[in-house]
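Omission of a single protein chain aside, the complex is shown with its protein chains in their original locations.
Chains: A, B and C, in written order; residue numbering restarts at 1 for each.
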Amino acid sequence: MVDVLYFAWVRERIGLPRETLATNAATVTDLIAELSAREERYALAFSDLKSLRVALDQKLSSFDAPLSGVREVAFFPPMTGG
Amino acid sequence: MVDVLYFAWVRERIGLPRETLATNAATVTDLIAELSAREERYALAFSDLKSLRVALDQKLSSFDAPLSGVREVAFFPPMTGG
Amino acid sequence: MRLSVQEQPFDAGAELNAFTAGVSGAGAVVSFTGIVRDLSGTLRAMEIEHYPGMTQSAISAIMDEAMTRWSLSDALVIHRYGALKPGAQIMMVATASAHRLAAFEAAEFLMDYLKSRAPFWKKEIGLDGAEWVAAKDEDEAALTRW
Partner (left out) sequence: MRLSVQEQPFDAGAELNAFTAGVSGAGAVVSFTGIVRDLSGTLRAMEIEHYPGMTQSAISAIMDEAMTRWSLSDALVIHRYGALKPGAQIMMVATASAHRLAAFEAAEFLMDYLKSRAPFWKKEIGLDGAEWVAAKDEDEAALTRW
């Protein structure tokens, strides 16, 4: 089981801030494919990966990173702090 | 007549903060020569021009600048503000 | 070193004085304050969302790096989230160092990283609707300096 979190417009498009999933996805890319196949709102949120960032266990990561052992995955647009 | 001001160690070496002089010096260099010839303490203060700065009427200037029309000449070491 | 991620306003002047009083041996203190701008005159609020679990650790890591790299005497980051009115202060950074160049550089480094690497997202709530603020290419490019 993995917690998946969504922030900013990713959260708005998917329509929820977090969910807990059972998945066998090996990488972030696999997880995205799995979610996008599930429902249109996911496909829409994940349609342009260049405008997305991912954090694994609260550390910025890459889409080809393995999910093995990861407990928290977060998807969000590029940050706009400061 | 010209007011001549001295600051920091220039003031300390010459032993006074300002004086009013009658001079026919055409340039700052001429004025320095005139003062240095007058007394040892001036010669000492002006012995190393690289460690001196001059302002004419409160604007940083160069040693070869003409003194015609200038009312206030100031000699001091490089500034250390901030 | 102090980091506060908070919803409530802060008093930048009081924070600067407390920060300065707390450092010894520093010759230079630099501060930066970020303020909500209303460019079009139609902004009702700037809503700042963040990723609570990650915000503290991401900013702490950035601050640790700044402390080491510029041998800072101290560093401070305060960043707000929630709904902020135009003119409100969003965040502040302060750095203290023996010399001015290090204090300036470290503050700019912290700002550049907070802009693009700390998990905050800004949404402008205007009279005609709401829009997420897009990340700027120039903010991403600013990181190459470090």
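The criterion applied here is as follows: a contact is a pair of C-beta atoms (placed from the backbone, for glycine too) under 8 Å apart; a residue touches a chain by one contact, two chains touch by 3 or more.
This structure is a prediction, so every number in the text was calculated from the model and none was measured.
**Q** Which displayed chains does the hidden chain touch?
**A** B, C
**Q** Please pick, from C:A12, C:M67, C:A83 or C:I125, the residue that touches the omitted chain in the full complex.
**A** C:A12
**Q** With the missing chain put back, which residues of chain B would touch it? List them for me.
**A** 5, 7-9, 55, 58-60, 72, 74, 76-82
**Q** Residue-wise, where is chain C in contact with the chain that is not depicted?
**A** 11-17, 20, 24-38, 87, 89, 98, 100-101, 103-104, 107-108, 111, 142
Simple rule for what comes next: only the chains that are shown with their structure count from here on.
**Q** Quick one: which pair of chains has the most contacts?
**A** Comparing chain pairs, contacts are most numerous for A-C.
**Q** How many angstrom lie between the centres of chain A and chain C, each centre taken as the mean Cα position?
**A** Their C-alpha centroids are separated by 26 Å.
**Q** Please work out the Cα centroid separation of chain A and chain B, and write it as a whole number of Å.
**A** Here the centre of chain B sits 72 Å away from the centre of chain A.
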